[in-house]
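Okay, so here's the structure we're looking at.
Here the complex is missing one protein chain, while the rest keep their positions.
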Amino acid sequence: MKNEHKEHIVTPPVYIAVALALYVLTVVTVWVAGIDLGKVLNTTIALLIASFKASLVALFFMHLKYESKLLWFMILIPLILLVILLALPIIDVINRAGYFGM
Amino acid sequence: MEQVLKSHHEVEEKHAGLEGAKMGMWLFLFTELLLFGGLFAAYAVFHTVYSKDFEIAHHHLDRVIGFINTLVLITSSLTMALAVWSAQTNRRGLLNLFLFLTILLGTTFLVVKLAVEWPVKFAEGLYPGGKEFNHLLQEGHKGQAIFFSLYFMLTGLHGLHVLVGVIVLLGILFLALRNTFSSEYYGPVEVSGLYWHLVDLIWIYLFPLFYLIK
Amino acid sequence: MWISALLPERASDYAVHVDTAFWITFFLSLIFFVIINFAILVFIIKYRRRKGDEEPGAPISHNTPLEIVWTIIPTILIFVIFWFGFKAYAEIKWMREKPKYEIRITARQWGWTAEYSDGKKLITGTIKDDRFITTKDFQPIIFVPAGEPVQLVLTSQDVIHSFYVPEFRVKYDAIPGRYTKIWFQAKKPGEYEVFCTEYCGAWHSRMPAKVLALPPKQFERFLKLPPDKFNNTLANMPIDSIYAVLNLSDEEFEKWSGAQEKLLLAMSPAERGKLISQRLCQSCHSFDGSQGIGPTWKGLFGSERILADGKRVLADENYIRESILQPGEKIVKGFQPVMPSFQGQLSEEQISDIIEFIKSLK
Partner (left out) sequence: MEAKLQEIEKRKTYLDEKSLKSWLFTLDHKRIGLMYLFTSLVFFLVGGLFAIIFRTELAFPGKQFISPEVHNILFTLHGALLIFLVIIPLIPSALGNFFLPIMVGARDVAFPRINLLSYWLFFTGAVLLLLSLLFGPIDTGWTFYTPYSANKGLNVFIVSLAIFILGMSSILTGMNFIVTVHKLRAPGLTWGKLPLFVWAIYATSLVQLLATPVLGITLLLLGMENLLGIGFFDPAKGGDPVLFQHLFWFYSHPAVYIMILPAFGVISELVSVHSRKPIFGYWFIAASSLAIAFIGFIVWGHHMFVAGMSPIADIIFSFLTYFVAVPTAVKIFNWTATLYKGKISFTTPMLYALGFISLFLIGGLTGLFLANLGTDIHLHDTYFVVGHFHYVMVGAAVFAFFGALFHWLPKMFGRMYNEKWAKIGWFFNFVGFNLAFFPHFILGIQGMPRRYWDYPAEFQGLHFASTVGAYFIALGALISLAVFIHAMFKGERASDNPWGGKSLEWTIPSPPPTENFEKIPVVEEGPYDFVKH
């Protein structure tokens, strides 16, 4: 249960490749922000790109890719809670008759 | 961290070892996620209600500074990852260099934010309680006032976390300079690396949500 | 059934649906409660450890079919309860037809204000003394027709309050900066107490008010009464004299309202001012010089007031008028800025009456 499996060492070329990808994606986010695709689509695309960048950081920089399955399962729980914490208040606010100030 | 207690023939871990430390840090990062989650929930609710005001208000923010800050933080994540690599492969010189670079980039991020971006807002009085802020409220642009409150709360809390990260990394650099880390024992470097990457990860979300709203 | 006396009287139309949901939940819960407690009672008597019996109990440790049974049955039962709750909720939340009458109710720290569309206005204050409140202290806040739906639009001047009438099974929060709507239809005439149920500070328990459900004829007369006459007469009278007035025959009613008119005109402005001040102002400003939330009115007129920022001001007509309409402008040193503004609630004539009354308090 505490066997010290040889830590998988991620080599610098992988790190540099990931960093370059992140730079490119940042430029893409800024560029996409220039085009107006309607209120809902803008935010979803921005969040999608940001989530993709975030997963790159998590998988490679934080070595999540090489961690045990247990940690993968454990990460799901806070992510689900985060979605609930964001989704339910929005559902409530959207359907209110008069938002805040009628 | 690892006082190994040898009795009879069994090797006992007095503590949970590297595996345990990493799991402990991941659990702590979950709490950070949910801490920022509460603020992102407030952002989401106010963005849904005041989307037009948010769009107007975000023009006050300088997109170029935001972009530069994002690149700075991504590079600092790169140098942090390389620092962990050099600790794992016993390259002590490189470890000290990359740690120093990460701290330098982190401080640059803080300097750009606190010395360049925020004073502009304070000068314009766009902070909660400021002249322009109250003027916005009187004119009924509540959404814009809320935007700036959110901006200062989120970037402020994030900045605080960057500051804590820099202080922790200074501690690690201090230990690294005294050769405490090697390929046998690099736990603290990896764990503080995890924390630093999370701080960068949160900024990756903050940048589009504040600087690029349409 | 006698136990239905447990719930308050069903005075509104949809109260029956709420009670149905209540009783269904009650009986299903009672069944579970009895089963479990009976089982425990039997087991602890039957399987108690006899003296000197050191043997362990039977090695029964699981029975999956039984577990599945007692997972599915509760799941079904609780969704039965949910369904009846939802039905009652639908009755309460969505109005069948738009109610004819709409009353705006504003809650404030420790009182209610009701405004009708035609300008009639009722205000209830706080009961601050030590004795306990009786039904007599529940001043009327709204007049509603018995048998017809009425819509209330709630809001609050300062903190969150909640408008709750137990007999109508209606409750909703009055939130500052926002309007929330509720409706009910009183089944028969009567008086129904209103409580504030969202904690709102020191006198949260002393904001009593009463809903008066009037029979159609009396309600018609109430509607026909012109607003300013109503505000000066019925709005300030105790409940039993309100009923007495509304039950008068038509010509007696005309005579009475004419007399009231003359009575009010005969009254000196100071006496009229006293009538209003007792209702609105006495809960914070004392008339006899004693300490209160606001400065006392005894000897106020013409005195010099030291403000919070040290400035000195003469308490003349303009100072009092401004303190009534924009209380926040000049706060006397040592007092909290908690006075609500009466902008738009008091007519010009009422304000001058109040000033006359203050002048009379040497």
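Residue numbering begins at 1 within each chain, and the chains themselves are lettered A, B and C in the order written.
Going forward, a contact is a pair of C-beta atoms (placed from the backbone, for glycine too) under 8 Å apart; a residue touches a chain by one contact, two chains touch by 3 or more.
Just so you know, these numbers come straight off a predicted model, no measurement behind them.
The chain not displayed here makes contact, within the full complex, with A, B, C. Here the missing chain is touched by one residue of B:L34, B:I68, B:L97 or B:L170, and it is B:L34.
In the full complex, subunit A touches the hidden chain at residues 1-2, 70, 77-78, 81, 84-85, 88-89, 91-97, 100-101. Where subunit B meets the chain that is not shown, the touching residues are 5, 7-8, 10, 12-17, 19-20, 23-24, 27-28, 30-32, 34-39, 41-42, 45-46, 49-50, 128-129, 137, 142-143, 145-146, 149-150, 152-153, 157. Residues of subunit C that touch the chain left out of the display are 6-8, 17-18, 21-22, 25-26, 28-29, 32-33, 36-37, 39-40, 43-44, 47-49, 53, 55-63, 66-67, 70-71, 74-75, 78-79, 81-82, 84-89, 92-93, 130-135, 158-160, 162, 164, 166-167, 169-173, 175-178, 180, 193, 195-206.
The rule is simple: only the chains that are shown with their structure count from here on.
We define each chain's centre as the mean of its Cα atoms; on that basis subunit A and subunit C are separated by 48 Å. Not a single residue position of subunit B touches two or more of the other chains. Counting partner chains per residue, subunit A shows two or more touched chains at residues 100-101.
For subunit A in complex with subunit B, the residues that touch the partner chain are 2, 4, 7, 9-12, 15-16, 18-19, 22-23, 26, 29-30, 33, 36, 39, 42-43, 46-47, 49-50, 53-54, 57-58, 60-63, 67, 71, 74-75, 77-79, 81-82, 85-86, 89-90, 93-94, 99-101. Contact residues of subunit B toward subunit A in the complex are 13, 16-19, 22-23, 26-27, 30, 33-34, 37-38, 40-41, 44-45, 47-49, 51, 63, 67, 70-71, 74-75, 77-78, 80-82, 85, 88-89, 142, 190, 193-194, 197-198, 200-201, 204-205, 207-209, 212-214.
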